[in-house]
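Here the complex is missing a single protein chain, while all its other protein chains stay put.
The letters A and B name the chains in turn, as written, and every chain counts its residues from 1.
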Amino acid sequence: MDWFELLFAAEVAVGGLLSGVMYALVAIGFVLIYKTSGVLNFAQGAMVLFAALTFVNLVERGVPFWVSVAVTLAAMTALGFGIERTVLRPLANRSPMTLFMATLGLSYVIEGAAQLIWGTQVHRLDLGISNAPFEVWGIFISTFDLVAAAIAAALVAALTAFFRFTHTGLAFRAVADDQFAALAVGLRLDRIWATVWAAAGVVALVAGLLWGARLGVQFSLSLIVLKALPVLVLGGFDSILGAIVAGLVIGATEKLAEVYIGPFFGGGIEGWFAYAVALIVLLVRPSGLFGQKRVERY
Amino acid sequence: MLSVLTGGLEAARLAQPPIAARVPELAPESIHAPHSALALEGVSLSFGGIHALRDVSFDLRPGEIRAVIGPNGAGKSSLVNVISGLYQADAGYIHLGGRRLRHLRPEALPKLGVARTFQNLALFPGLTVEQNVAAGLVFRRRHGLLAQLAGLPGARAEAAEVADRVRDVAGFLGITAHLHRLVSTLPYGLQKQVELARALVASPKVLLLDEPMAGMTATEKAEMAAHVRSARDRLGLATILIEHDIGVVMGLSDRIAVLDHGVKIADGTPPEVRRDPDVIRAYLGAEAA
Partner (left out) sequence: MSVFSASVTGARLATGFSLPVLVVLSLGFVAVPLTASPYVLEAILLPFLALSLAGLGLNLLTGYCGQVSLGSAAFMAVGAFAAYNFDLRTGLPIPVSIVLAALTAAVIGLVFGLPSLRLRGFYLAVSTLAAQFFVQWALTKFSWFSNGSPSGIIAAPVIELAGLRLDSAVGRYLFSLTIVTAITLLVHRIVSGPEGVNLIAVRDNETAAKVIGVPVLRTKLVAFALSSGIIGIAGVLWAFTYLRTVEPAGFNLDRSFQILFIVIIGGLATIRGTFLGAGLIVVFPLLLGRLSAFAFDGLIDAGLIKLIERIVLGGTIILFLIAEPNGLSAILSRLSARLRALVRRG
C-alpha cells in the first residue's frame, strides 16, 4: 500500500469514527433508560424523529432558534412524563420483554403522531454549521462531522457529570444498581423514571438536530435506531462508555468495510455489516464489550 | 442398553423395604473414600470480593441425610450450586461417581444421578403438574421429535412409561389429585412438593434440597420432612438438606455441617453440633443467650 492509499484509508477511518460518534449519540439515549429501568426503549428513534420534526417546524414558522430549542425540550420532557404515566407505570413489575414490546408499540404511536401533527414532508435543517471539509496532515475532515462530534462529546461529559455529582444523578445510579434497595431508602421510582425518559428526550433532540441536519428531517430519521442497536449490543446495554467505544468501532469498521470489502459483494452492505460485527463480538462476550456481566443467582 | 426407564425395575425399587440407612461410621479423614456418594475437597468460591466458600471439604454417604446450616449468606446455596455446576469453584474438586472433577456441567447432572430443588421455586409455571414432573424424565428420552410426531410404537410406549413413573412419584408424595392442574395455580407448599417430585422422578442417587421447607406452615413442614425421610428410606438416597428450621434439621438429619461466612465451622451428628461452642457462637448465639 503506498502513501496515498494509506492516507485515503486514514481519511475513511476518520470519517467513520466521526459518524460513529453520531451513532453513539443515539445509543446513549438507550443506555440512559436501560440503566435505570432495564427497558430497551425501541421508541428512541421515534423520539429522535419527534424532536427533530418539532424543532424544524417551529423554526420554519419563524420561531427563533433558541426558543425553538427550549420549546422542543419542554415537549420532550412532557413526552417523557407522559410515557411514564401511561405506559411504564401500568406495566411496572412486568418482564423487560413486555416493556420492550410496549416501546415497540410506542414507537408506532410517536412516529404516527409526529407526522400527523407536523406532516410528512421532508424538511431541510440548517444549523449554521459549515459543511466545508478542512485538511489535517493531508486528510480531509468534514467540519460538520467534527462539530457534531464535539457536541456529542459535550453531551456525554454533561451526562457523566450529572451522574457523578448531582443528587438526582446519584439516585439514578442507585436505582440502576438495585431497584429494591432504592425503593427501600425512599427514592421515588416513578419520578426518577419520568426524569430519565425526559433526559433521553433531550438526547433525542440533540441527535435529531445533528442527524436531521445531515439527512434531512423526515420519517427515515427514526430508522437510525437500527444503526444504534448494533452499537448498543456491542457496547453493552448499560454502559455509556460502551456506547461510545462501540459507536467508534462500528463507525470506523463500517466505513472501511464499505470501501474495501463492499465492492466484493456489490456494495450496500452497511445495512447488516454493523450487526455482523456486533454478533461476532457478542459470541465471545455475550453482554457486550462493557456491559455488566450479570451473574445469576439460584 | 441403559433402559433404566423400564417401569418394572423402578417399581421394584420403590417397593423395596427400607434400605438400612445407617452406613458404618467413617473416620473423618476418609472423606474421599469410595463409599461416599459425593464429596467436596477444598472448594473455594468467590464473587468479586465476597468469599462465598473457603476451602470447604464435605462428604455425603449413601443413604444419609446431611443437613447444611448456617446464617443467611453463609454459602449454603453456593455449595449446592457448585455441586450442580451452576457456579464454578475457584479451587478444589468434586468427587462424584468415582471421579474427581474440577467442574461439573449442569447438563450432565441427571446422568450422574444428581437431582436438586432450588431455594426459590424453579418450576415451569406454564406447564401442568404432570408435565412439570415428566420434565424430570426428559433426560432419558430415547425417541426424538419425529418418532413422537409419527406416533411410533416405541415413542408411545415411552410416553406410557413416563406417565406411569410420574403417577408413581405423584402417589408417593400425595399430589396425584393435582396432576392436571397448571402448576402456577397451586399453593406455594404444593409447588414445593411438585419440585421435589420432579427431582425424585429421575431416581437420583444424590438429592440436593435447598430450603425445601422455607415459607411453609408447620403442617406442611412436617409433611415435607416425612417425604424427605421416606424418600431416603425407600430409595436409599443420599440427601443434602439446606434448612433454617433447627428443629426440623435436628430431627431429620444424620449429620450436620455448619457454614459461616463461607467457612465450615462444624460438622457432626446433631448432638455434637448442638454442643459445639463455635456453632453456638456463630449461629445459635441468639437462642443460646
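Here, contacts are C-beta pairs under 8 Å (C-beta built on N, C-alpha and C of every residue); 3 or more make two chains touch, one makes a residue touch a chain.
Quick caveat, the model's predicted, so the values are computed rather than measured.
> Quick one: which of B:Val56, B:Val162 or B:Leu237 touches the chain that's been left out?
Only one listed residue reaches the unshown chain, and that is B:Val162.
> Looking beyond the chains shown, say which of A:Gly15, A:Gly208 or A:Pro230 touches the absent one.
Missing-chain contact among the listed residues: A:Pro230.
> Please give every residue of chain B in contact with the chain that is not shown.
Within chain B, the residues touching the omitted chain are 84-86, 106-107, 109-111, 115-116, 118, 122-128, 130-131, 134-136, 138-141, 145, 148-149, 151, 156, 159-160, 162-163, 166, 180, 198-199, 202.
> List the residues of chain A that touch the chain left out of this view.
Touch with the absent chain occurs at residues 40, 86-87, 90-91, 94, 96-98, 100-102, 104-113, 115-116, 120, 226, 229-230, 232-233, 237, 265-269, 271-272, 275-276, 278-279, 282-283, 286-288, 296, 298.
Throughout what follows, only the chains that are shown with their structure count from here on.
> Touching chain A in the complex: which residues of chain B?
Residues of chain B touching chain A: 47, 77, 81, 86, 118-120, 122.
> What part of chain A is in contact with chain B in the complex they form?
Answer in residue numbers: 295-298.
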